[in-house]
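Below is one structure, written out as structure tokens; the observations come after it.
For chain A:
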Amino acid sequence: MLTAHAAAFQINGKTLVSDIDMAIPPGKLVALVGPNGAGKSTLLKLLSGEIKPTSGAITLDGRALSSFTALDLSRRRAVVPQSTALSFPFSVREVVLLGATVPGFAEPPEHIERMALDCLRTVGLLALEHRLFTNLSGGERQRVHIARALLQLAMAKRAENEPGILLLDEPTASLDLAHQGVVLEEALEQARKGLAVMAILHDLNLAAVFADELVLLSAGRITARGTPAEVLKDDVLSRAYGCEVRTNRTPSEGVPFILPHYIRAR
Partner candidate 1 sequence: MTSEAIPLSGSRAGKTHRMSAAQVIIGSAVLLAVAIVASLSLGPTGITLSSLPRALSAAISGTTDATIAREQLVLLDIRLPRTLLGIFVGASLAIAGAIMQGLFRNPLADPGLVGVSSGAALFAVATIVLGNGIAAPILAPLGIYALPVAAFFGGMVTTLILVTIAGRHGQLMIGTLLLAGIALGALSGALTGLLAYASDDRQLRDLTFWSMGSLGGANWPKILAVLPFGILIALLTPLLIRGLNGFLLGEAEAFHLGINVERTKRIAIVATAASVGAAVAMAGVIGFIGIVVPHIIRLLAGPDHRVVLPGSALFGAALLLFADIIARLIVRPAELPIGIVMAAIGTPVFLHLVMKRGIGGSE
Partner candidate 2 sequence: MFRSYLIRTCASSLLLAAGVAMSATSTLAEQLIVDGSGRDVKVTDTSRILSVGGDVTEILYALRADDKIIAIDSTSQFPGDALQKKTDVGYLRALSAEGVLSTNPSVIIASSDAGPPPVIEVLKSSSVPYVMVPDDKTPEGVANKIRFIAKVVGLEAAGEALAKDVERDFALLAEQRAKITKPKRALFVLSVQSGKATIGGAGTGADAMIQLAGAVNAGASVPGYKPMTDESGVELAPDAILTMQHGGGGMHSDRIKTVPSLAGSPAMKNGEIIEMNGLYLLGFGPRCARAARELMAALYPELVQKKASAAE
């Protein structure tokens, strides 16, 4: 399991995140929420191994993340970045195949191709296989990257007790209502299939609907953790976001939601 133990990160004397204790359990979708500048992206970089904590530790199955090579790490976790500009005209299929760059290097090409098409089918973009990535809409690009991350995890040889980890950095940014749902449904489905999934989300309502667990980050610290019902409370959110927030619940399911309208009506 990917776990943070009192992890902190400082740069140029400025503390970006501190006292981070959290875990991403297999089978669950964890949503990382919080106001702008709370340190969400820094925390995701710490959890992905891209940067090392300046104090505390990030461990994977009890072993410090920094002791893994890039290669070993790539067998266990994949990352979907928020936005990736491509300087060269890759086709959709080629972008997905990049997921197999390292873990699938020794595999027969036909096998990799088949798996890549499976991953494209999973995100519903099989029909765009031969399109140029640069000509896709934002939502389509996001899903292509998810397919690439899925291929990376699918190609890696892992033991039964080594579940894959999928980290998504604001996968719903710049997506419309329908596509937000499509992407998060996919993330949730991957969690249900056994991956440990964490996504940075801006939209608390989406987090409330899809996440198993919420981690609320504010000023570099975790101010609340738990189920949506436990975290999405008026006082907790008001403190974290520095403005008055009123939550409500859907009549039938009791899912919490927040309307900007209420904030304005204050």
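Here is how the candidates were picked: all candidates are chains of the complex that A comes from, given by their letters.
Here is the rule we use: a residue touches a chain if its C-beta (ideal position, glycine included) is under 8 Å from a C-beta of that chain, and two chains touch if they have at least 3 such contacts; residues count from 1.
Source: prediction; values computed, not measured.
For chain A in this complex, the touching partner among the options 1 or 2 is candidate 1.
Residues of chain A that touch candidate 1 in their complex: 45, 48-50, 69-71, 73-75, 77-79, 81, 84-91, 94-95, 98-99, 101-103, 105, 122-125, 127-128, 130-132, 134-135, 137, 139-140, 143, 152, 178-179, 181-182, 186.
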